[in-house]
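The structure that follows is given in the form of structure tokens.
Right, chain A next:
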Amino acid sequence: MSKWDWERFWDAWPYVLDGLWVTIQFTLLGSIVAYILGLIFAIIRQLRIPVVDQVLWAFIEFVRSTPLLVQVFFLYWVIRPEVMQGIEADTQKIIVGTFALGVHYACYTSEVYRAGIEAVPRGQWEAATALSLPRRRVWTGVILPQAVPRVLPALGNYTIAMFKEVPLLSAISVFDIVYQVKTEYAASQGGAGPEAWAAAGLTFLALSYPCAILVRRLERRVGTV
Partner candidate 1 sequence: MENFSIYLERVLEGLPATLWATGGGIALTIVLSFLAGIALLSPSRTVRGLVRIYVEGFRGSSEVVQLFFFAVALAIFFGLPWNQTAEGLLLIGIIVLGLNHGAYGAEIVRGAVQSVPKAQREGAIALNFTPVQRMWRIILPQAVVEMLPPFNNLFIQLLKGTALLSFITVPEMFQKADELRAVPSFANDLWIIYLILLVIYMLLAVVITLVMRWLESLAARRVGRSVPSREKALARGAAA
Partner candidate 2 sequence: MSEPSETNNEMIRFENVVKRFGSNTVLEDLNFTVAPGEFVTLIGPSGSGKTTILRLVMTLEKVSEGTIYVDGKPLSHMPKGGKLVPADEKYLREARKSIGMVFQQFNLFPNMNVLRNVTEGPIRSLGQSRDEAEKKAKDLLELVGLTDKIDARPTQLSGGQQQRVAIARALAMEPKVLLLDEVTSALDPELVTGVLHLLKDIANSTDITFLCVTHEMQFARDVSDRVMMFDGGQIVEDGHPEKIFTDPDHDRTREFLQAVLDRA
């Protein structure tokens, strides 16, 4: 460890912490989209409408099998110029980043919701039918209240995973932790050394590890799907 320079390590922190806030913002925004869109996907698939079901299935499998980075670039360089004329450049990045993370992870959370919905015993559907509850009420009053608590740990895990994937957005110049180190810090120091990357890695670890432990504790309380 002869070349390790503590000064460079400490110098990196202002940049890392600057980027951390942006990283957290994207994680939260992306998660909200992923949670809501994933639920919508799951419910649509549960309705088993011909064609719609197959198309959605194909879309989900496609998104899950291809790199998020390519999807980000597709949205940023192909879709954005078409639909976001006249919007401020920073806002465009926020929309693209949120949407890319949100849609990508919605394709994972939809499977989580689906497993949660399927874990609700068949008798619950039948009882709801026997009471001739309206379809809406069956979902909001019977099925989802039982399914959602059990999927919370899995959703939490995907949020943690998303947090660690926000650095991909540095490729479209979102000012996250990696961008701050790679560009701003590097400019001030004449390059980013291992000290700065260690600081960045430790920051991710310091946040994601406690969250992972919380999720595991939650898992033990509500079970898994």
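Criterion applied: all candidates are chains of the complex that A comes from, given by their letters.
Assume a contact is a pair of C-beta atoms (placed from the backbone, for glycine too) under 8 Å apart; a residue touches a chain by one contact, two chains touch by 3 or more; residues count from 1.
Source: prediction; values computed, not measured.
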item	value
Given options 1 or 2, the chain of this complex that touches chain A	1
Parts of chain A lying in touch with candidate 1, wherever the complex brings them together	1, 3-4, 62, 64-71, 73-74, 77-78, 105, 108, 111-112, 114-115, 118, 154, 157-158, 160-161, 164-168, 170-171, 177-178, 181-182, 192-194, 197-198, 200-202, 204-205, 208-209, 212, 215, 225
